[in-house]
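Below you will find the structure I want to go over with you.
The complex appears here without one of its protein chains, the remainder shown in place.
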Amino acid sequence: MTSNQAILEAKQAVAKLAVDLSGRGWMPATSGNLSVRVDGTTDFCITPSGVDKGALQATDVLLLDLDGTVLEETRYRPSAETIVHQKLYASEECGSVLHVHTVYNNMVSQLYFNQGHVEFADHELLKALGHWEPDAKITLPIVENHADLQLLGQAVGEAAVAGVPGVLVRNHGIYAFGRKPFDAKRHLEAFEFLFEYHVRMLQLAQVPLHR
Amino acid sequence: MTSNQAILEAKQAVAKLAVDLSGRGWMPATSGNLSVRVDGTTDFCITPSGVDKGALQATDVLLLDLDGTVLEETRYRPSAETIVHQKLYASEECGSVLHVHTVYNNMVSQLYFNQGHVEFADHELLKALGHWEPDAKITLPIVENHADLQLLGQAVGEAAVAGVPGVLVRNHGIYAFGRKPFDAKRHLEAFEFLFEYHVRMLQLAQVPLHR
Amino acid sequence: MTSNQAILEAKQAVAKLAVDLSGRGWMPATSGNLSVRVDGTTDFCITPSGVDKGALQATDVLLLDLDGTVLEETRYRPSAETIVHQKLYASEECGSVLHVHTVYNNMVSQLYFNQGHVEFADHELLKALGHWEPDAKITLPIVENHADLQLLGQAVGEAAVAGVPGVLVRNHGIYAFGRKPFDAKRHLEAFEFLFEYHVRMLQLAQVPLHR
Partner (left out) sequence: MTSNQAILEAKQAVAKLAVDLSGRGWMPATSGNLSVRVDGTTDFCITPSGVDKGALQATDVLLLDLDGTVLEETRYRPSAETIVHQKLYASEECGSVLHVHTVYNNMVSQLYFNQGHVEFADHELLKALGHWEPDAKITLPIVENHADLQLLGQAVGEAAVAGVPGVLVRNHGIYAFGRKPFDAKRHLEAFEFLFEYHVRMLQLAQVPLHR
């Protein structure tokens, strides 16, 4: 019974996030997938594959176990990228995974792919990522966009490091995560802000006026 | 009876798309036109000409046959560009055509007009365009914006190639299409994402920092 | 009675435009003013001064005659820029005037101020400005932002030319107009599209890749 309530809450959280993030244009062309762990279990709820997330209902959300097995009857398929979520939920500290495409996260993932990461420092919004130290600096990993999704899941899972709640995939958006959906969303918003800020600053890199 | 239901559904799909795409600013200044094939027929339903699409109702939508003849009494005129839709519906695989203006699709149509096409490769969103192969690359045709609309329709119809669900017209937006309205919209969103990504990357082409 | 109805319709049109254009961020910091002529008269209805237009009601809208005299009791003041509207309504062909600030219209007004105008050609959206000829080209005037509003009104009125439904004021937005509110809004949207397109193309002027 507790479990049923926990499942319902996870599904509602997924649906709410789907409507919110779709409304910002962060899930274009049915891309992206969002999941929330069922409280107190190793199961998680995830958006269905190939569906427009703009009007997603809790009843559309799928329940899976940590091996990716669908636990309830449904007319939907889970995303092929569910494997990435599974790998991230292997950490007990992960309670929600948000994968979205924005122009800026794709740009950063490509611009800095060769060095395997991008660094952010000297910015107030690092606090939103959990870094309150005055000289905070984070290194966000960027992995190749493997066509083999098992490989992709493994690469993302291995790249994830303590204290940095996200992994970029080259020209394939970001996986942001957190203990609770609220945290994952705050992390995602902070990353997206830093991506846009960074790209727009790069555009001014050759303007002599600025310092 | 089945037919009446099919007509109604096509009109409702057109109206829903009109409100959605207008809300994004993709149909500025009453530009653009949207159509959906009536299921199981060669007829199609299309937005009226010269109307603000932001509050379009299904009852405002026109029913036409493949020759462009209006099949029901109406106070509206079909778009002068209806001929382009007709040419695209000549292919049985086409069930919906979305023509919109965005700043980015106009920019790309002008920037690459001289070479007659623009290429997109190495990006996850190519899957949303139906290309799941690991080394996917698509060539999107760009045609001249002929003042003669018969000529324009012919040019778009001839430029359309299998496997690439869109044609750019120079400084005249995109025609994106698909089997169903859902597919056409997914294709359109994927193209628009790629256009913006591409233009923003071009802006960084001379910044030495990035690689 | 007819007149009362015409006044009400004009006020409703102003309020609807105010909510719409505010929602796009085109009337920041209570800037901008919008007016609609009362059908069949020389009077017009205009937004009040210093008010947030995001929730404007028809009852907030002021009724003025062509000399700028307020014709009904009201707790509001008409905009100091009402004089500009008066000058434009001197032409019988003008039935609505929309003055808004966007980043792009301000940029264009400054970038091309020294030459006194900016030209747009070779673009489908010129049709939305009434130019259907295949080689359409329009010259949009730009005037100085005179502190003396009588002078500003006179400058805008004199700069307005037949066939070009707008005037830019340097770092002071655009005045767009048309026979009906519907036309003025279509003209405004077309101009804003062309401004953004133009500025973004300028940003690529030094990128070697494009042609």
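The chains carry the letters A, B and C, assigned in the order they are written, with residues numbered from 1 in each.
Keep this in mind: a contact is a pair of C-beta atoms (placed from the backbone, for glycine too) under 8 Å apart; a residue touches a chain by one contact, two chains touch by 3 or more.
Computed from a predicted model, the values in this text were never measured in an experiment.
Although it is not drawn, the missing chain touches A, C when the whole complex is taken into account.
The chain that is not drawn here is touched, among residues C:Pro78, C:Gly95 or C:Gly173, by C:Gly173.
Interface note: of C:Gln12, C:Thr41, C:Thr74 or C:Asn145, the residue touching the hidden chain in the full complex is C:Asn145. Of A:Ser3, A:Thr42 or A:Gln206, it is A:Gln206 that touches the chain left out of the display. For chain C, the residues touching the chain absent from view are 25, 28-31, 52, 101, 103, 106-107, 110-112, 114-115, 145, 147, 169, 171-173, 199, 202-203, 205-206.
Mapped onto chain A, the interface with the missing chain covers residues 24, 122-125, 128, 134, 182, 185-187, 189-190, 192-193, 196-197, 200-201, 203-204, 206-211.
Everything that follows uses one rule, which is that only the chains that are shown with their structure count from here on.
A turn of 90° superposes the CA atoms of chain A on those of chain B, with the angle given to the nearest 5. Taking each chain's centre as the average of its CA atoms, chain A and chain C sit 43 Å apart.
Residue positions of chain B touching 2 or more other chains, listed in rising order: 203, 206.
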